[in-house]
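Quick one: the structure is below, and I'll ask about it shortly.
Excluded from the complex is one protein chain; the other protein chains are retained at their positions.
Here is subunit A:
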Amino acid sequence: MSDLPQQPEVKLPGYDLVEKIGAGGYGEVWSATAPGGIRKAVKFVFGNEYDKRATSEMHALEKIKAVRHPFLLSLDRIEVVDGRLIVVSELADGSLRDRFSECLTLGMPGIPRAELLGYLSDAADALDFISERNDLAHLDIKPENLLLVAGHVKVADFGLVKSLSNQAQASLVGGMTPTYAAPEVFRGTPTRQSDQYSLAILYQEMLTGALPFSGVNAAELTLQHMKDDPELGYLEDGDRFAVSRALAKDPLHRYESAKAFVEALRSASDTAPSFGAETSTTAACRASARPPASKPSRHSVTEVFEADAGEAFGNASEMTTMRPPALANATPQEVAAPVIDAGPFAAAPAVFIGIGGSGARVLRALRSQMHEHLGATAPLASAPMLLFDTDAQSLASASRGGERGLGLDATETVTLPLRRPQAYREKADLLLRWLGRRWLYNIPRSLQTEGIRPLGRLALIDHARQAFQRLRAVLTSAIDENSRQASTEAVGLPFDQPGLRVYVVASTAGGSGSGMSIDVAYAVRSIVSRLGVDDAKIIGVMTHSTFRETKRCELARVNSYAWLSEFEGLRRGEEGYPGDSGVGLPAHEPGVAAFDHTYFVPLGDQIDTPAFESAADEIAEYLFADAFTPGQRLLDACRESSDGGETGSTLRSFAIRSRDSQSEAEPTALERAALARVLRRWAGGESTALTPNKVQTTDQMVHGAVAFLGKTQLDSSTLASNCRSLIEASLGGDASAYFDAKLHSDDSSTLDEFATKMDRSFGIVNSDSPPRQVRGKSIESIVEPITTRLADEAVCWTLNRVNDTQERLEGASRAILWLDDYLVAVDGDLAKVATNIETERVRLTTGNANDTRFKLFRLRLDAAALVAARTIAMRLRSRLQSLRSELDTLRSVVVQLDSMFTDESEAPSVSGEVERFSIAVEQRLQADYLAAHGGLLAVLSGETPTEVLEAMLAHAAQKVSREEASTVRAAADAALAAGFAAPPLADCGGVFRRLTLEQPSRREGLDGNQNELLLVTEMSGVSLPHVAASLIGGRRDYAAFAERIRSRRDIAWNDPVISSFEEPAKPLFETAGSQPQATVLIG
């Protein structure tokens, strides 16, 4: 095989291609030798993996790959190699088409009927199986796709397989083979009977060599499938009935199943079917269609078994999961934002306490916000920060740049290091009262909490004196009058509002934040009340995020769960917060929560560092807005409003998004390549590929073509009759009345004389020439309204493709070509009818009776209508011609843009990465820019200067590459192009408000004095138990782990999350609970 015709450039390791055995619109198929010398068929799908063809094939394969049936070609491998989709399947002997050709060479008209029926029966079996069992339709049944193995058929090529129950969009049909496709497939709504239709066409073709619909291009075939009756003359009488029923235009009129159709063919006798025969056949079909369904085949047995197993498993999982009682309104409801009066704003002293790594990141971001917006270069005395962490290194990095106001001041950090276990020996008895032995003696060598909550608390309690002294000092100085004055002088923002705001920012997922925050909050509460501040507000902003590492991720979830349940336990428990006598932490009454307002903010699951940092920045923006901007009033009003407030086990949350200008930079090579790719996709490739003659191959169809035809009534007969009504209208509305009047005033004696007169009124000079005018008005002007309307519709339909992300200029060209083809077909039809009318008119030369004259008149009228229709068709075609040149103009714009992004040096290689990126860029463009500006068409054809277009493209690419860092965010963004973030905690009830806050800006270079806008989605009344349960996926075993990582064991934690659910988990929680019990005895 040295002369291989163009081997695909992609190789599948281990497979040696032998020869090309087929090609179609979707790809090509090679026979190959697989490892072990086994012969296989390898299909290479055209285009890279992101191409429409490949993705639709991929989707289809997803659906079919689980289905097993002896008459379905079995798939061995589905793989993407170098961006190309490759499908390996078993190798067949040949296709039905090959068998057909073989029969032809033997001098037969087609495949012998008995043999063909056997094949058909196999195919029907498989098709019924996938439609009944899997709710799928094949939609590409043709002789090439029915493969023969050992005298049986295997249905192959599942590239168009569609789910029947899930048809969200009519245009989902990705392609079709016009010769065999059923009318409803053209319409985009395939049904269970669509494959039967194709099978019927295939039957006739394979049996007789003649197709029931003989159109030569897609447009013509569309018309025939939709409207025309099939040409069944080649079939024997017995078959004719069955085939015509299977080819019914309405799928409901066809046989119930493909099998029934084949049975009908089988039972068709030589005698011509009578009506009675039809019913009996139908009955027979029905009867024979049933058994496969009711017979307990091996498959159904397996299925029963699996169903049982599934049920058992379901029970098991019920035992191990917590099912929260359903909320009345699980989806957060939007409520109106409160109205506040604007007035001069004065800030209250605000203390920001950060704990742990997340706290550090947020405070650092907040400090740079203060620097940016307030111009603060040093800590403000009335807005101090205090950062606790066990990790001195993280504190050091938080205070980096502190002297320039970009980080925390070193004096604002408090290191609470863990010590070696030996160091705690003296205090051990005291510590072991609340700390589990296992934690005290297993402090990691790194002296980090490593996500162990009790160790976080240990670090705090061990250094309690130092920590609480610092806390006290910070709180005291923040409310000091001198501090207020100094702060006002420093940044020009009055700090004379009474009260004190304390923000505690920590992550519930880590060790330090989760272990310390509750005690810190209660300590703040005690200190504040001892300082005599009445209207202090303690606002907890607890974040939850997990990093990429899966193991840590699990622990983080359990940590957050444990935190939530402890927080709630202390708030709602009968004992209240017990304090800690060992370090002088005072107790609090039951019902006093750690925070006045508790925010639980998920930052994202398995996020990477950039995503985490940008999420932390957002929290900092929120904190800034709440502490230093007039937005505070709005947010406070939200917090005070009664609805679902802090009653019950609820939390608050928020999500924000800011509209900021982004710095421009030179696009990277990837961005440029992607943009070039986008533009090339817009422009479309070589339009020569769109030869309209591939009616036998599966091809992408022109979406919505049938719908367009239906809407515009652009088929020959309707068009002609519409023209005729317009012509009649120009005759006064009633043609016969007009004729009568004409006849009365007429004095011609012979038919000829009459005809000549009449012809004159139709503008006919020579009796053989076609009518040109009616009653002195040119036909063209009479039907002008139709022409205009159709032209508009056609322009609209074709050009709107440019705005369709899937179509663009290429799609528009394709649509124009298709429509042109179609109009040619219509014109041909009309011409044929006109010839018939002319023949009839010529025959009407004898007889002078009135009815003959009337007939003649009618024929002329019809001819006029046909002329009108053909004129319209011609006018439309010329309009389409001009559209093509318009499209070319647009294309030139795109090509010009393309040249800006394409370097001569770079080879225009389209790798998978570029393709993927380019698709993201296009989506971003569509969402951010094109949609807002009326689509690509408007943008391209409008007056938009090229530089602006270029900037728009570059901006979108940058945006995507920035978001690439976090797919989580990108997804969220795509969902919410409009601006506001979605409520962060879905399905946990609550209400949300959408608030727009203004961030004062001191940044230079921003357009004008425009303030930055902060779009806040403020949530309240979120059910805490639901949030907690969803964190751990409702798993009881995780809840049991949470018991083990309680921050202290001297409190009998009665998990409020579980007790809030109906069914307390007895068995598991006894085991978990025995731990603290036993230790109480010893302690």
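Note that contacts are C-beta pairs under 8 Å (C-beta built on N, C-alpha and C of every residue); 3 or more make two chains touch, one makes a residue touch a chain; residues count from 1.
One rule holds in what follows: contacts and distances are computed from a predicted model.
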Out of "ABC transporter ATP-binding protein", "Phosphoribosylformylglycinamidine synthase subunit PurQ", "AAA+ ATPase domain-containing protein" or "Putative inactive metalloprotease YmfF", the chain not pictured bears the UniProt name "AAA+ ATPase domain-containing protein"
Using the definition of touch stated at the top, determine which of A:Gly94, A:Pro444 or A:Pro785 touches the missing chain.
A:Pro444
Which one, A:Val42, A:Ile461, A:Leu555 or A:Leu876, makes contact with the chain that was left out?
A:Leu555
In subunit A, positions touching the absent partner:
421-422, 425, 428, 436-438, 440-442, 444-445, 450-451, 551-552, 554-555, 1035, 1037-1038, 1040-1041, 1044-1045, 1068, 1071-1072, 1074-1075, 1078, 1081-1082
